[in-house]
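Sharing a structure below in structure tokens format, with a few things to ask.
All protein chains but one are shown at their positions in the complex.
The block that comes next holds subunit A.
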Amino acid sequence: MTRDAALLLPSTEPVTLIDPDGHPVPHVGHDLPDPQALVRAYAALISARRFNDQANALVRQGRLAVYPSSHGQEACQIACVQVLDDGDWLFPTYRDSAAIVARGVDPVQALTLLRGDWHSGYDPHATKVAPQATPLATHLLHAVGVAHAARLRGEPTVVMAVCGDGATSEGDFHEALNFAAVFRTPVVFFIQNNEYAISVPLARQTAAPSLAHKGIGYGVPGERVDGNDVAALLKVLGAAVARARAGEGPQLIEAHTYRVQAHTNADDPGRYRSADEVTPWLARDPIMRLETYLRGRGLLDDQDVRGYAEQAEQAAGRMRAGLGEETSADYRDLFTHVYAEPTPQLREQQALVADELSREEER
């Protein structure tokens, strides 16, 4: 474990490897990711953006109950997944549906929660994706537990635990960092600092120089990264994953990004921030800069761009079709999945509903 305090502190500026104009930025600590990884990231970014836009449209059509969009945060969404191995775990929040899909979960299953069908639609064991956590920061401790169990069982698992800037104020965030550090568990804590917790700006969450500085108090190395630069994210997160896998313990990564859209469709950001504040962030879009860079290096041309867009469009079409179908929400699930074996009382209550329904049918 690092005992040298200076090594626990993040860099003064977030790590950037490709600037908003698409120019590479030399960095002493990190080279650029290899071209294939960047092209793969580009394709994933296009899909994630299309996924977000499609989900927003589905809310307007009444097909989803609510959608917390990660529009503008797609670099974070896809990078935190791209650095994982198959056996690694992802612990996402309500905002991380695009990451879950990038991990390979079927979009319709990923949206089960937000569609209102059930609380979680995919199989966490099969996908190595924990159920999306809404109670803020609570899942970070579960992430530590999964990672600790993996160590005890001799598995090479790394756990990616994701939260927002607001969630870092919750007690569970601090307990998770401390436990992870004390037990040296292979967890990467990944904060998507999008500057807002609903209406509350970052300045009201913390007086620390950065969120990554919160690591030092627990003996966890912190690092800051440009959250709209997928190249930097891949390298910084990749290094943290490698370090965790090598048994060197947890790391805290703060990605600096911005929530360009409302908190959810139910929110009205006009009440607490000006459009002028949002505009500069649109110019820092994660997709544009990568596209400029890749085109400049001859790694991407018009035909590729059309191809990736077409792929994303097809996925969006499948998503629309899947979510357009009527669902089969079944009341019996309410009673079946409370305990391993339903209690006598639950059996009675289920029978009452069955009786009501059969009487309704008779009428």
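Basically, contacts are C-beta pairs under 8 Å (C-beta built on N, C-alpha and C of every residue); 3 or more make two chains touch, one makes a residue touch a chain; residues count from 1.
Just so we're on the same page, contacts and distances are computed from a predicted model.
J.: Name the absent chain as its UniProt record does, using one of the following: "ABC-2 type transport system ATP-binding protein", "ABC transporter permease", "Pyruvate dehydrogenase E1 component beta subunit" or "FeS cluster assembly protein SufD".
T.: Checked against "ABC-2 type transport system ATP-binding protein", "ABC transporter permease", "Pyruvate dehydrogenase E1 component beta subunit" or "FeS cluster assembly protein SufD": the hidden chain maps to "Pyruvate dehydrogenase E1 component beta subunit".
J.: Just one of A:Asn56, A:Ser169, A:Thr292 or A:Gln311 touches the chain that is missing; which is it?
T.: A:Ser169
J.: Which residue among A:His23, A:Arg60 or A:Arg204 touches the omitted chain?
T.: Of these options, the touching residue for the absent chain is A:Arg204.
J.: Of the residues listed, A:Gly87, A:Pro135, A:Gly296 or A:Gly324, which one is in contact with the missing chain?
T.: A:Pro135
J.: Determine and list the subunit A residues touching the chain excluded from the picture.
T.: Counting only subunit A, the missing chain is touched by 65-66, 113-119, 134-136, 166-167, 169-172, 197-200, 204-206, 266-267, 271-272, 327, 329, 331, 333-335, 338, 343, 345-346, 349, 353, 356.
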